[in-house]
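For this view, one protein chain was removed and the others were kept in their places.
Right after this comes chain A.
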Amino acid sequence: MSDNALTDRPQVTGPPSAGPSLARRRLPRWTPALVVLVSVGLGVGGGSLAGWESRVQQGLIAALLSVIVTYALTSLVEDSRQARDKVATSVVWVCFAAAVVPLVSLAWTTVSRGAELLDGYFLSHSMGGMTNIEEGGGVYHAFLGTVEQVGLATLMAAPVGLLTAVYLVEYGRGRLAQAVTFFVDVMTGIPSIVAGLFVLAFWNLGLGFGPSGFAGSMALAILMMPVVVRSTEEMLKLVPNELREASLALGVPKWRTVLKVVLPTSMGGIATGVMLAVARIAGETAPVMLLVFGNPLINPNPFSGAQESLPLYVWNQYKLGNAASIDRAWAGALTLIAFVMLLNLLARGIARWKAPKGAGR
């Protein structure tokens, strides 16, 4: 063993004759927690002393401090390789915190401000016969509108999207498939207001129909379709080719192979994808504003007359700007978030229930 290369390393313990020890001086395991605690204390305390009141400023100071202190401490006690490692780790943690803090703050604000008004009365009443500054009223008409519009949009977009994805993965070859892929990509990037304007020009101005939930759901379907195509495509590509070959080799025609082997195998993922697309369009405001128009009364018929929808309700109530309506806006926002989250949970449930069972390969 050539130990002369390592003799200048700090040695803490180890039998003297057995060559260089593998042990190094280490910081105790609770050091990172202490560093964070101290830097947050310094950030908040020092910031307040210097007159920087903003929480953002104080947070940034604390983050910067914790990275610097970590580096200094580690390079003093351990070695430079460990110091670099620790700095990378702490930068990752700081980024994680920077991503999570706004999310938690958003959820917290919505829940704390929306929960006081959100009850059975709020969910079961409309804004019919109310002046704008009155307290009370509810979200029922908007919730009903959102469910109907999103439901209709899904009925239009999901089958088309699913079949498009089946075409692209199972049948599409050559120019046509390339063109379809290209246009799906382009559609993914369409701003929602453009989809709304398209339906407005085609359906309302061109064909002369008035605003309705159905007009809105057409725009939502345009926005939803590429998302469904993309997610379904990915799921179908995950199905091993061997399963298709196994089925074909049994003398099963291709369309039955797709229907009975490929689609059931990927059904869980497809359902998740569709649900996520639904969640995405449930929060769309711009096309709804143009095409559904808004209505304080309950209109259960999506095919005739203006309707309300949750995002539109939130926008309108917030715009009114008095205490009662702003409370209603927060409660409406909470309803929307809860609805979307429920759909997400449902999608996960379906995915787990439908996933191929038994030991994986």
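The rule is short, and it goes like this: a contact is a pair of C-beta atoms (placed from the backbone, for glycine too) under 8 Å apart; a residue touches a chain by one contact, two chains touch by 3 or more; residues count from 1.
One rule holds for everything that comes next: contacts and distances are computed from a predicted model.
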Chain not present in the shown complex, as UniProt names it (candidates "Phosphate import ATP-binding protein PstB", "RNA polymerase sigma factor", "Doubled CXXCH motif (Paired_CXXCH_1)" or "Membrane protein"): "Phosphate import ATP-binding protein PstB"
Residue among A:L248, A:I326 or A:L346 that touches the chain left out of view: A:L248
Residue in contact with the excluded chain [from A:G128, A:P159, A:P240 or A:P300]: A:P240
Residue among A:T265, A:Q307 or A:S325 that touches the chain left out of view: A:T265
Chain A residues touching the omitted chain (full complex): 173, 240, 242-253, 256-257, 260-261, 264-265, 356-361
